[in-house]
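Heads up, one of the protein chains got dropped from this complex, but the rest are sitting where they should.
Moving on to chain A:
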Amino acid sequence: MCFKNLPIEFDAEGNATLKEGVSNPYSYNVVDLGKNEDKLKDLLGKNGFLKNVDYDPVTRIAGALAFHSVVDLKEKKVISSNSMATLFRGYEIILKGRSPLDAAYISSRACGVCGGVHSTVSALAIEMALDIKPPPLAIVMRNILLAVEYLYDHPLHLFLLSGPDYSEQLVSETNPEIVERAKTTPANNSAAHGYKLMIDIMRDLNPLTGKLYIEALEMTRVAREAYVLIGGKYPHPQSVVPGGLSVTVNITVLNEVYQRLIKFFDYGQKVVGLWDDVFDFFLECNPDYAKVGARPATMIETGVWDHPDYYDASYKNCDTWGNARWSTPGVLIDGELVTTSLKQINVGLEEFVEHSYYEKWDGHRFKEDLEGRPLSPNHPWNKETIAKPGKQSWRDRYTWDTCPTWDRNSVEAGAYARLYITAKANKVVSRRFVNPTGHSMILNVPKHNMPAATLEWHIPKVWNAFERNRARAFCIPYSALVALDNWYMAMDYLRQGETRMSTPFTIPTKGTHIGVGFWGAGRGFLTHHLIIDDGAISNYQILTPSTLNASPHTPWGTPGPYEEAVLNTPILENVELDNPDKKFKGIDILRAIRSFDPCMPCTTHIQVADSDYMVTREVTTCACGLE
């Protein structure tokens, strides 16, 4: 029984039904956030140590996120937090009424980083809706394409966006005692990265000038080059289509990809060693860093990288093909794996708008999924996007993000969830390089310039900002090794003469067809829920990782993942209350937020009704987070 909150029960055969005797099974209480706000306002008036700390925008993330918190500088704790997606994404509205053939190209533009993932999820949704199974070579090339996209994404976050928070330059402003200690502390993993002292690593993490910063920029180039060999261009691939990829792949292409891929074997070892050293060092300096960004290990992941022997695009078999993926779908609730079933993941999804700038929709068109499992009226197949801009109010509506939940839990998403759930589930089929154990993930990295190595990521005892980033570092070799495994499979297919790259199909002009694409972005969980009526898209709903992570409070009052992580964050920065010149940076709060790798940047093209006026200014990115 995976559901604790939704009124869904299972019979002996595992068939799900609504519990009997529940008069309004999907009802929920809406808590008045105003009472807390009134208390807070009162406290702010009385307590001079309380300070509003606002970041608008939060920098070094992708896109438009603002964050409001109230911090008690004397007690060094956060007492209130609100996460705000400050832009409207309009892709769901843009896609309505269009041909499904447009979806992959248009939805790709939702993100300036992970366009390939959106294209692919869109293609998967159409494949499910129209029963299209791509040929095996196309499936493995799609896997390589998206693994390579992560190889662009993870270094970017670790060294360009999040990394500076651990650099000599920034830490010397907030915690100079750590910089001093770093000058005499040896780095444990010198063999992997070549640095003798922690201060050397911290210097090279300095933004713009640090060697690690510059190297990460260079590695994004390597990944991009491999990506365009398959996708045609980056970030919005031209070759991703329902039924496969519209490119020809031969030995030359594969060799060109391989030449780029192997660079990530050494780089993966180096990055893992580096971040292990950085986080272990900070925790040695102050064990309270384990509380920065802490929240229960409650996460969700769709899984990625389909096995060609299993993937048939169908909803009927999605639990089977989902569990054959190199990354296993699943939901963790406080560290416990409650399901690895894509169907259960789908059924447990709901989206709420009580604290968002949207109107609640009427109707409950799909009361069941394709096999009779009950669906909430708040499920993405039932949801409609009805924008309702309004005044920002902490007691009412304050974000363009919605509040997605799974079984009424605020769940977080990330590359780390991919690693965590796969390690815990221990279900991966192809284990040539990647071996989950139930408590860890073993990665067998082949030799390149560095000797071959076995890396092992262990499921951490606590979940916090450092562990998110540590796991993300492991996701570099993880992604590279999955790509390599698929590369060998692609070579085998070519040798066998299996060169087909797509499956032809037609869009039926009559009838209703529904599908959902499940595939993680660089930042984790991503779904596109699609309904086709008489040949055109009648509803399209995108749930991105930052939609989950940047979520506002649930209607029943629990904070979203960013909000909760910041609330649990102690202020470890040196605060000088009597020194007005020493500006409070809030670096611990920012470390907590950035550890999620926020990605809000969906380039927002809003077409004003009955006109051709387009709004594109102040527009950002990664579909992640905005509606």
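Following the convention adopted for this analysis, contacts are C-beta pairs under 8 Å (C-beta built on N, C-alpha and C of every residue); 3 or more make two chains touch, one makes a residue touch a chain; residues count from 1.
Keep this in mind: contacts and distances are computed from a predicted model.
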Exercise. Pick from "Na+/H+ antiporter subunit G", "Hydrogenase maturation protease", "Amino acid/amide ABC transporter membrane protein 2 (HAAT family)" or "Acyl carrier protein" the UniProt protein name of the chain that isn't shown here.
Key: "Hydrogenase maturation protease"
Quiz prompt | Listed residues A:P100, A:G116 or A:P235, member touching the removed chain | solution = A:P235
Quiz item: Which of these touches the unseen chain: A:I61, A:V240, A:I300 or A:L590?
Solution: A:I61
Self-check item: Residue, one of A:L349, A:V428 or A:C599, that touches the chain absent here
Solution: A:C599
Self-check item: Identified contact with the non-displayed chain, of A:C2, A:L33, A:A104 or A:L161
Solution: A:L161
Quiz item: Pick from A:P25, A:P207 or A:P508: which residue touches the chain that isn't shown?
Solution: A:P207
Self-check item: Absent-chain interface as seen on chain A, which is shown
Solution: 59-63, 111-113, 115, 156, 160-161, 164, 207-208, 217-218, 220-221, 224, 233-235, 599, 601, 603, 605, 607, 612-617, 620-622
